[in-house]
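What you see is the complex with one protein chain gone and the rest in place.
Moving on, here comes chain A:
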């Protein structure tokens, strides 16, 4: 289909042809023609956010909970620069986004025109790819290619900068098929030879472990199914990064829990002591490895990843397999089955016995209290009261509460857990919950938040109220920037420099001011009823859960330490981080 139309109309047509039904945005001078086109149609819903960072995180929440790309529309200059944090977040966590930004007209570019910013320059390092479209005839093609790039290979955000005169000008529209994909076609099939070597290693391994990550979820439902089948069939233990939670069910019998800096004792020790590590769609991030030199010293390492640059970046692996997780796991399973489904049963027994012994350490234990709500207790109760809801989606902010949520909430399915992993963006969760709820209007969407993070994008409560999105903001309010405080207690002699807020708002009144419901709870005895009240309310809720102020998050592998060198509680923290470790983040 080729036909003349204005650039602005082409934008809307291209989105429709890409199957987009909702976009998140904020208007301004440089995108008015596009907003005018949006006004004159009903196929695409536009969610008006309150800040462009919110639009991007909302689109991330939408994308992660649906597996579809999120779409954002912002104006030039400040609109685009406000979006940068969200775009960087999406890049770090491999979230497919298509961000459309307005730009000053082509004849003003470079003139320091009003609301001009070098948007493609600013976003070049934080997008997977970006384009400035100066020719209206190239606009439709570029948008379609943008969707292709964002969603294929390792997903990520793309940005398309559209000058205002291009939005007014007439050009020729082309549909997605005619636009083609250009030459960008990442390889999805893994090398058979190497996959076979991995199967051989699986057949004899004495202490194998699956270490999985967000790549499994990005690869799609088939990847999750294949992973589950492989884990059940081999009987190998499995752990996951923060980003990969839900790919294997938390109730599954081979589940060791999350690994890494605040991961479970049994997961980290199993990683350290294994003789075969099968890394599936994870990237040996520094939160996972601890001290690289001591990382899993006696193992053969296999790494399945669609991004060749992830392989051998920090950890040298023995069996690199570049390809899409689903494709590779399918081949892996087939080859393993065809060779007689062999595993080293004799050796797996003592390996599991060792793991079970590590489990008895009960690394998530904490000192309960009848007077104050312990944050861990609040999450245990939230879990108990919502676990049965298959349609439960959890978002988080960044800090201690995020790690406790990862430790204490169980995820049975992929795409039900949205958290800012790579960038660690405070202010992610509130808008992300908006995006998730837009995608799943009937679902239970909870943002487990810290009061500090939550304030960073709290304006999006306005969006939630405007679109009647019943998001539940479950704030673990310790009146502290708890994670910063924890590091100060470990590293800086308990000098708590600027890690608490002196003037927090009254969250109940704040909820009411937004037109939402506010609930406050400070007594452990009232907690269940208060959570029930939150769940029963048909509308957005701010739940101000006043928790213990000085609780620290354990287990913890301090920076610069090895996996088998974990802190299990406050008693272990004396002098835990040496001066060398202190330079790390």
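We adopt the following convention: contacts are C-beta pairs under 8 Å (C-beta built on N, C-alpha and C of every residue); 3 or more make two chains touch, one makes a residue touch a chain; residues count from 1.
One rule holds in what follows: contacts and distances are computed from a predicted model.
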Omitted chain (choose from "Acetolactate synthase small subunit", "ABC transporter ATP-binding protein", "FeS assembly ATPase SufC" or "Metallophosphoesterase") - UniProt protein name: "Acetolactate synthase small subunit"
Absent-chain contact - pick from A:9, A:51, A:291 or A:401: A:291
Selected residue (touches chain absent from view) among A:275, A:331, A:460 or A:551: A:275
Contact with the hidden chain (one of A:189, A:313 or A:549): A:313
Touching residues (missing chain, whole complex) on chain A: 120-121, 124-125, 128-130, 132, 149, 182-184, 197, 200-201, 204-206, 275-276, 286, 289, 291-293, 295, 298-301, 307-309, 311-319, 344, 347, 559-560, 580, 584
